[in-house]
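For this view, one protein chain was removed and the others were kept in their places.
Every chain is named by a letter (A and B) in the order it is written, and numbering of its residues begins at 1.
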Amino acid sequence: MSNATPLLDVSGLTKHFPIKGGFPIPRTVGAVRAVDGLDFQVGEGESLGLVGESGCGKSTTGRLITRLLEPTGGKVAYRGQDITHAGRKQLAPIRSEIQMIFQDPYASLNPRQTVGKIISGPMEINGINPAGGREKRVRELLEIVGLNPEHYNRFPHEFSGGQRQRIGVARALSLEPKLIVADEPVSALDVSIQAQVVNLLQKVQQDLGIAFVFIAHDLAVVRHFSQRVAVMYLGKIMEIADRDDLYGNPRHPYTRALLSAVPEATVDDTPRERIRLVGDVPSPINPPSGCRFRTRCWKATEKCATEVPPLVQVEGNRPGHLTACHYPETPETVPGPRLAKNPEAAA
Amino acid sequence: MLRFLVRRVFGAMVILLIISAVTFWLFYAVPRDPAMMSCGKNCTPENLEQIRKNLGIDESIIMQYWHWLAGIFTGRDYGGYGYCDAPCLGYSFANNEPVFGTIMNRMPLTLSLAFGSAAFFLVIGVGAGMLAALKQGKFLDKFASSVSLLGSSLQIYFVGYIAMFFLVSQLGIFSQPSYTPLTENPAAWVSGLLLPWLVLSIIFTANYTRMTRSQMVEQLSEDYVRTARAKGLSRANVFFRFAWRGAMGPIVTLFGIDLGTLIGGAIITESVFSLQGVGRLAVQAVDQSDLPMQLGVTVLAAGAIVFFNIVVDAVYALIDPRIRLA
């Protein structure tokens, strides 16, 4: 990943939403620091998972990459080209290469348009005329996402939630993107349908070589889908690593706590590690000084309040595994499938 | 709350300033010379000049507006016409009276009309809406909905004259509408205004019925209403203390707007029932090209609307603790 120019290179990315107030002259009295200095790369065809709890800034990050939001600071480069503040014209060719899939399959499709119209919309806007015509292409796309091409003239309300999300995927694919930002694409769906959509996205990623930024709060789904995973907390990346390193050898206390809190549908005789964080996530308006996680961390010291821990490869991490913590957890000697769990029971 | 009030009153002043300035400019930009009208038939250029000076309309429009504004706080002397006490909203040459005093004379009637009918349409409208929500889908609901649809499609100049014709002239159930101050004779106050109140409320009631019904139906399906029932609270308790509390907001807003409008003068109602309120005054001022009076009524009507807007917002915050005033 480090050898060539990455597909997407994000550095120091920041988004502060100003809070207006003041009297008699309105002014900015504060800011919601939704995203506060992110660095990460996404390679060609790679899938990066962004996980974290509500308010960690993962959705905002998705919107910044796709430039649905204007970054406050930092840099977003696509194929080496700086698009942080690119205007409409400059963005036009790139917009077709970066597509987005949204969470709510009910709200993100125009109820008055047919499926054919919805999926061909991006092609029309970008003036793309595929060989054989747009309708043929739409039918192909419907087939790719597992819908009946004959349903070209139906309206979104005639489809179930899972099928609507497939329509959303088809729309995103219509411009043959190189990067798809998927914001909680399966969290509104029933469990049995979630798996269908995850499989579809995985197939699309592998067959078409599309890179993904996969935003979700479900750690198991992210693990299944992403080759690299970044854990966010209050607008910052706490830890980023290859999947196996992150899940098998989490070094940040927050990652560890997060993993231990996921309820798993297994009844084991060996109890899992159990870390219970106290309290809730603090407000991003007034995030804690130093390390943002320190108010809920059982290891926090004076140093954590004063010094922001850098996101670095701490001792015991493999290359590419970065952790932002002054007191990282002891590395797992055997990079096992799960922490403090009998590997036998997992099989 | 104090901060909110200071802020809103300040904002209201700015709005009134803009409204008055625009109105002032519009009226005085009209090619009509009030001095000429006041001067009469045997007008000499000297006379005209003197009158202009007395009226203060020999100056530039900006200076005129400034004098008008200053007059609100200090009062103003109109040469041979007399002195206008603060708050002076100008001097009506058609009536030979200060504008503010004239409006204030008419105000009790307009206020009586507004608040009287408001009491009717609020009680009847909200009551009917609640009943309809309670009996959702039943006969009573459909009846109330149909009646309110009919009511909202009526117009005062239609209902008003019909009522006058049948109830006053033909059947004599009501006496000719008239105004007796409440302080003088409460019974006469009521009997004189009862018909206008009823007619005026027919038009408004329908809105309140429909608004209350839809708000209540919506609130009754809210999760917190279900929770209240799950706690063992009775239907009536949940209906009034939970659902109604939630339904009140939009109704208060509507009420504030209606009340503000009514105080600016119920022009048609006053005309239909020959009542001498602010609305009639406005009509007369237009007829007589009485620019200072028109300006005065406009500013006062705007003031009433702005005032009730502030009241509505304050009440809203009392109803719903989620709204923070600042």
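The criterion applied here is as follows: contacts are C-beta pairs under 8 Å (C-beta built on N, C-alpha and C of every residue); 3 or more make two chains touch, one makes a residue touch a chain.
One rule holds in what follows: contacts and distances are computed from a predicted model.
Chain not shown in the complex: UniProt lists it as "Peptide ABC transporter ATP-binding protein", one of "Succinate dehydrogenase/fumarate reductase iron-sulfur subunit", "Chemotaxis protein CheC", "Sarcosine oxidase subunit gamma" or "Peptide ABC transporter ATP-binding protein". Between the chain not shown and the residues B:74, B:96 or B:227, the one that touches is B:227. Counting the whole complex, the residues of subunit B in touch with the unshown chain are 137, 222-224, 226-235, 242, 245-246, 319-322. Subunit A meets the missing chain through residues 53-54, 160-163, 190-196, 198-199, 202-203, 217, 219-221, 223-224, 243, 247, 257-267, 276-278, 280-281, 337-338, 341, 346.
FYI, only the chains that are shown with their structure count from here on.
One simple way to say how far apart two chains are is to compare their mean CA positions; for subunit A and subunit B this gives 55 Å.
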